[in-house]
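One protein chain is absent from this view; the other protein chains keep their places.
Labels for the chains are A, B and C, by order of writing; each one numbers its residues from 1.
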Amino acid sequence: MVKKINVGLVGYKFMGKAHSNAYIKAPVFFKSAAVPVMKAICGRDEKGVREAAETYGWQSYETSWQKLVSRKDIDLIDISTPTNFHRDIAVAAAQEGKHILCEKPMALNLNETKEMLKTAENSGVKHMMGFNYRRLPAIVLARNLIKEGRLGKIYHFRAVYFQDWIIDPDFPLVWRLKKEIAGLGALGDMGAHIIDLARFLVGEFDSVMCTTETFIKERPEPAAVTGLTAKKGEGRGEVTVDDAAIFMARFRNGALGAFETTRFAAGHKNYECIEVNGEKGSISFNLERLNELQVFSREDEECTQGFKTILVTESSHPYIKAWWPPGHIIGWEHAMVHQVHDLIDSIARDTMPTPNFVDGAKCQEVLEALSKSAQQNRWINIP
Amino acid sequence: MVKKINVGLVGYKFMGKAHSNAYIKAPVFFKSAAVPVMKAICGRDEKGVREAAETYGWQSYETSWQKLVSRKDIDLIDISTPTNFHRDIAVAAAQEGKHILCEKPMALNLNETKEMLKTAENSGVKHMMGFNYRRLPAIVLARNLIKEGRLGKIYHFRAVYFQDWIIDPDFPLVWRLKKEIAGLGALGDMGAHIIDLARFLVGEFDSVMCTTETFIKERPEPAAVTGLTAKKGEGRGEVTVDDAAIFMARFRNGALGAFETTRFAAGHKNYECIEVNGEKGSISFNLERLNELQVFSREDEECTQGFKTILVTESSHPYIKAWWPPGHIIGWEHAMVHQVHDLIDSIARDTMPTPNFVDGAKCQEVLEALSKSAQQNRWINIP
Amino acid sequence: MVKKINVGLVGYKFMGKAHSNAYIKAPVFFKSAAVPVMKAICGRDEKGVREAAETYGWQSYETSWQKLVSRKDIDLIDISTPTNFHRDIAVAAAQEGKHILCEKPMALNLNETKEMLKTAENSGVKHMMGFNYRRLPAIVLARNLIKEGRLGKIYHFRAVYFQDWIIDPDFPLVWRLKKEIAGLGALGDMGAHIIDLARFLVGEFDSVMCTTETFIKERPEPAAVTGLTAKKGEGRGEVTVDDAAIFMARFRNGALGAFETTRFAAGHKNYECIEVNGEKGSISFNLERLNELQVFSREDEECTQGFKTILVTESSHPYIKAWWPPGHIIGWEHAMVHQVHDLIDSIARDTMPTPNFVDGAKCQEVLEALSKSAQQNRWINIP
Partner (left out) sequence: MVKKINVGLVGYKFMGKAHSNAYIKAPVFFKSAAVPVMKAICGRDEKGVREAAETYGWQSYETSWQKLVSRKDIDLIDISTPTNFHRDIAVAAAQEGKHILCEKPMALNLNETKEMLKTAENSGVKHMMGFNYRRLPAIVLARNLIKEGRLGKIYHFRAVYFQDWIIDPDFPLVWRLKKEIAGLGALGDMGAHIIDLARFLVGEFDSVMCTTETFIKERPEPAAVTGLTAKKGEGRGEVTVDDAAIFMARFRNGALGAFETTRFAAGHKNYECIEVNGEKGSISFNLERLNELQVFSREDEECTQGFKTILVTESSHPYIKAWWPPGHIIGWEHAMVHQVHDLIDSIARDTMPTPNFVDGAKCQEVLEALSKSAQQNRWINIP
């Protein structure tokens, strides 16, 4: 008989929807070692969470995460809330012996992530971080090529993550723009992704130097928030996170890193681009064309060297066999499905998934060093 | 209480999987006027269809389409079989008063499509053709722009559809390469899509001229077929459909059409590209980058005229509000979900969906004229 | 002492300028076996041709091509006039024992080209056709790869050539729109290029099928023509050439050809794109990005197959050593310089350059078959 993993999800908006979709699809497309059961979804607004439960097919709902976490029929807590709730939920879940999937960034600060990691390790539960881009076929292929030595020694890693959804100065002061809820702005939200990809592809950071900017310092208070959009309400409030961040890094292996993240790059909607240059070749990737990977090899004969555009939709590519025939592209949401498949598999097989809280904490360590660097205007070493 | 439409699906391989996914996802992401209920899936191989039923969550399965069609608890028959079954199933379904969704191409020949259309009209059921690309956000946007007159008078339509999955001469003789099952080769399978898009975007065909070629005339018999892939079996057999087709057309509105479709274009996996040139501008689209639409306007000021790459992932774009925030791309499968949403809506609201059997028959008329043209080496008028 | 080839150029507008530039630059960048001497330029309008002579550095000018052709101090006649003068000048030049460089298309019809070829052969002069795109580094590289068997057996050749400079119905009736001067419209002007490239890359045509269209049948008479632009004058006249042509072809080696050329493709300025698909790979090229060649190889390992974008600006690429360091792109005019270098070299070394009048006549044979096909609506065999 098929093993079952009972899931309780906290959060029902953008991330809650994306994770719900992943739990629905994973068992349809993947033969995992267990099947996720959509036991309960949790949110503070009863009307909202009830509707979400109905829409996404959760068997029940809760309006208190404490109650959800203490339910005996839940094996896995999925934390898809704003960042300021991550620590409390994760610690409680671990103490209740629940496995945990946690959205990024892991928490508001390094101390919180350390506490989360320690509690999870003490409890012996499985923990995973929602760095979903590690599970895009193109990124897995990139990682495989690098691990196989196709690029040789790495000289450069660079990554940008650009959006433009708050470029209008009248866009309201949503929670992602408040330090006490989001921790950081573009640096935390999008920076966490590219820091994690840097670690995944190149290795550990050695030291960082950062500068940040808040271009629009005051915004209208929000009303009628829906996902990432919101209408203006009464009054104005202070933006307490960064709008943009530039940072440079040195990696332990000697590579240089160049990073930039902003919510003020007109025309870029979800433009996460990374590039790795090594002694034997280069790799580049753009999230807005996530079915493609660019690869250059200096080992090709001289007159036909060039960047290849690999359409990562063939059965030889990671995860693709589960989906469609050649050339049928997948979307952003599919990496979330891969994540659920791998997580469920890991729990069922009693192995620790990656990336996990160790990775989340290391990412937070870098984020914290970046914040400190931006405040103190100097290079900060990563311990 | 929410209205329900009970669905019976015939076919459980590539198309069966894609349609199952659409029935699963449509009610999660769209508020349609009714909800599809996955009543039964049907296939000849009991083991296969039973597994499919379990995997995709169909409540029951059948191994006889006749039995499925006669079940009283089914409202809608979805025909996702090889082409040679379309006519019989559709006619029977219509006679039983079932609504019908039929995969393309509609049937083996024009007579069959006429019979299907007539029976469906006589029965008063809703009928829809699975020309799924009409429901890609980029294509809907293209159609809207053309309808609004943004391109002015249309001078040129061109479309290619390239794949390379049978380029290896030892690739086996699967059903898509046999006339008695598939009707046509690249011309029917991929040609049907671009003919339909031409009609959707530009209008009716006036006359056509075609040439076809079968590069590899004999292939190994297949064994162990899985989706579009297959292993070689014993013996060899004759390929009885085209590998490639080139055709030119004149449209009723005076535009010229240029078309090409082949399964021998090395490196192109699912490369369906269309372009429309009008007196005021141009539009182009590539299925391998289906989240993008290229638009050129002669009405822009002279020194900044250029093809725009529109990332069709914003809430102002067709169907996108149901999905993710800006810049989060969708995949090939999503158009199938849109199709189910629109079909269910139409049935619930008692309106005829489009494209329907009228469109399927008109597409078949063009396909038949193309075949005739290729045989007789002359232009053929479309009645 | 360096050998010298004395050049007389007929034509001083677009082509005259491009050829003059080539004679200026070739000896600066290439060590040819001789040096071209810019002896005389010829044109009907004395003021215009005198200015051209001064601007481009021609030692003298003539207003009669007959006089130019009979000058004893001229070794090479360069025919850069409208098409209707090609035959007379070429025949006279050959009879005077002058070598000839002739712009494309070769002449108004096949009979003229045959006469030109025969006279040139009888006179024993060197003759060359100005199919300049054969001398783009990317095209030479493409040809080399095909000749080396990198694509294997060729299945498909396709080419389009799109412009939009006459899309405005009020654009005047310049000479390129009149049959008696230009011979053909888009078919001759741009079609000649892609027919020649097809022959260069794939081989001889076997049969062709064509349709043409003149979208705007009447236009204002021109006044104040400057290069490709012109102002409206008084009255209106009939357009007697095609605005657009679509044609299909079969090659002797079994490949299929698909072609389209138009001056009504809004947004395309000089968009000549070709693609070749073979059993082992594909190649594609776009004149608007002429420093790049796209190459796909099925012999790459499966998971990293993809179209390579080769920046054809390295010293390992054809002609590039003469120019700049890696990555410094060249322009459209550079192929003209390569052409002069190769022509001067051939004359000095007493070898026949290619493409020559044999190629020009074969191209004309195809053009004539296409015209006939468009008139008679049937396939025409190439003898």
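Assume a contact is a pair of C-beta atoms (placed from the backbone, for glycine too) under 8 Å apart; a residue touches a chain by one contact, two chains touch by 3 or more.
Note that the structure is a prediction, hence the values are computed from the model and not measured.
Visitor: If I consider the whole complex, including the chain that's not displayed, which of A:A33, A:A92, A:I181 or A:L256 touches that chain?
Guide: Of the candidates A:A33, A:A92, A:I181 or A:L256, A:L256 is in touch with the missing chain.
Visitor: Specify the residue from the set C:T83, C:Q294 or C:T313 that touches the hidden chain.
Guide: Counting the whole complex, the residue in contact with the absent chain is C:T313.
Visitor: Please identify, in ascending order, the residues of chain B that touch the omitted chain?
Guide: Against the missing chain, chain B presents residues 141, 145, 293, 295, 300, 302-311, 314, 316-317.
Visitor: Tell me which stretches of chain A touch the chain missing from the display.
Guide: 151, 155-156, 158, 160, 162, 167, 169, 209, 211, 213, 215, 244, 246, 248, 250, 254, 256, 258, 260, 262, 264-268, 275, 277-282, 296, 298, 305-307, 377-379
Visitor: To test your reading of the contact rule: which positions on chain C touch the chain that is missing from view?
Guide: On the chain C side, contact with the omitted chain comes from 14, 18, 20-21, 24-25, 27-28, 55-57, 163, 165, 227-229, 268-271, 287-291, 311, 313-315, 323-334.
What we mean here is this: only the chains that are shown with their structure count from here on.
Visitor: Compute the rotation angle for the C-alpha superposition of chain A onto chain B, expressed as a multiple of 5 degrees.
Guide: Best-fit rotation on C-alpha atoms: 180 degrees.
Visitor: Suppose each chain is reduced to the average of its Cα coordinates; what separation in Å results between chain B and chain C?
Guide: From the centre of chain B to the centre of chain C is 41 Å.
Visitor: Centre to centre, by mean C-alpha position, how many angstrom separate chain A and chain B?
Guide: Computed from C-alpha means, the inter-chain centre distance equals 35 Å.
Visitor: How many angstrom lie between the centres of chain A and chain C, each centre taken as the mean Cα position?
Guide: Distance between chain centres: 54 Å.
Visitor: Which residues belonging to chain B are in contact with no fewer than two other chains?
Guide: 268
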